[in-house]
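Every protein chain but one is kept in place in this view of the complex.
Our next item is subunit A:
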Amino acid sequence: MTDVCISAQDLVFTWPGQHQSTLNIPALTIQRGERVLLRGPSGSGKSTLLSLLAGVHDVQKGELQVLGTSLKTLSSRRRDRFRADHIGYIFQQFNLLPFLSVTRNVLLALEFSKARRARLQSLNTGAQAECERLLTALGIPQELWEKPASQLSVGQQQRVAAARALIGQPELLIADEPTSALDTDARDNFLALLKAECERAKITLLFVTHDATLSKHFDRVIELHQINLGHPGASEVKV
């Protein structure tokens, strides 16, 4: 088993209809267990890189390996399964299905992945037990567990989203500006909990933000505009 979690070489991505590449990364390596802050302002090619890592879009040129698997060689269906099994993903906000209960939101991640269920089994824990452990660890009061997700505060929702991303111990956790909607206290609290859980399960954390003040929480900071030689810009408009 390799110690490298993410490795990219001469990774070039051009959106259809664009003349210039949005992404052009000659080299990027992230070790397993590393906690990396990927910093990049809007329009730096961030979303494109994340969707390639998550296997939502095809790798067009160059090499991109996650956990030793070349995403280029996988069909889109296999990439979906790869994501389900190995990658936890947290959005900026609106992570939860508002009509499902907190618990069911968390357990949903297991329904798409046999590997996550198997890992829970090898840890001698059940889905429900692990879900409750994570929710407790992330500070969600028990009386909220069966409430619809829509009744939770934004901070609580983000922590439930973290629980869902972490359940079944995926190797890689991608968090795409998960704290941007939180106030400072909630943000620090969230980061601390996330860090603790990642450490506990030896999960590689790729944390994306444009907030430089967070760098103290991470092993390493990668400035995207320094490693990306492409020309993002108009093609990546994030509102």
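Quick note on the criterion: a contact is a pair of C-beta atoms (placed from the backbone, for glycine too) under 8 Å apart; a residue touches a chain by one contact, two chains touch by 3 or more; residues count from 1.
Note that in this section contacts and distances are computed from a predicted model.
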{"item": "Record-based protein name (UniProt) of the chain missing from this complex, from \"Thioredoxin family protein\", \"Formate dehydrogenase iron-sulfur subunit\", \"ABC transporter permease\" or \"Probable septum site-determining protein MinC\"", "value": "\"ABC transporter permease\""}
{"item": "Which of A:Ala109, A:Leu134 or A:Ala162 contacts the chain that the document leaves out", "value": "A:Ala109"}
{"item": "Candidates A:Phe13, A:Tyr89 or A:Phe207 - the one touching the absent chain", "value": "A:Tyr89"}
{"item": "Contact partner of the left-out chain, one of A:Gln20, A:Ser76, A:Thr136 or A:Gln226", "value": "A:Ser76"}
{"item": "Touching residues (missing chain, whole complex) on subunit A", "value": "47, 50-51, 54, 56-57, 76-77, 80-81, 83-85, 89, 91, 94-100, 104, 108-109, 111-113, 164, 176, 237-239"}
